[in-house]
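Only a single protein chain was left out; the remaining protein chains are all shown in position.
And then chain A:
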Amino acid sequence: MPSRSLVVVSGGLSQPSSTRMLADRLAEATVADLAARGIDTVVEVVELRGLAHDVVDMTLTGYARPDLAAAQSALAGADGVVAVTPVFAASYAGLFKSFVDVLDPEALRDTPVLLGATGGTARHSLALEHAVRPLFAYLHADVVPTSVFAATDDWADAGTDDVKPLPARIARAAAELARRVAAREPVQRGGLYDGVPSFEDLLGG
């Protein structure tokens, strides 16, 4: 069974965190969908709460401490990414943005990404579309059309949401991500400097 890597980024700051809960739901649904396509998935979770100091340190020093470096390299080698942030002040959480700020701008190029967010009320839901999606467009990630916002009420909803209940939204978004991951060749994790042009090419360029 071919294997793919799914990296889950959770920007939740409390423990337990509804952001992590949504991230886990999205990941589970994606893994299940991929399994139905005959694809085995390895999931790695990156909790930004535990990396908060490393992220700030890197903004000051320019180098990634070991745990942050491991998270960055997991993302760079991911076949698919689930990224979930709490909505603060009508946008992504500051820590979530700072984590993206210290990411290699090329790390997520062409990578299929599913976006999620959590917030107090459904009135924050468009923060995903006006703030988080443009951020990932900047990274040239391949963001799936459906992003999932979960308000407090969604967790108590018994499936009676007039538009579409949370489990149905999760299933649709996960299917979109799984389809993209399955359609691509697995990311080749070659040597660090495999892509460096030879000096003859550099001189000629």
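Note that in this section a contact is a pair of C-beta atoms (placed from the backbone, for glycine too) under 8 Å apart; a residue touches a chain by one contact, two chains touch by 3 or more; residues count from 1.
As a working rule, contacts and distances are computed from a predicted model.
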Next item on the list: Quick one: find the hidden chain's UniProt protein name among "DNA-directed RNA polymerase sigma-70 factor", "Luciferase-like, subgroup", "Alkaline shock response membrane anchor protein AmaP" or "ABC transporter substrate-binding protein".
Entry: "Luciferase-like, subgroup"
Margin query: Residue by residue, what part of chain A touches the chain that was omitted?
Written below: 53, 56-57, 60-63, 65-66, 69, 192-193, 196-200, 202-203, 205
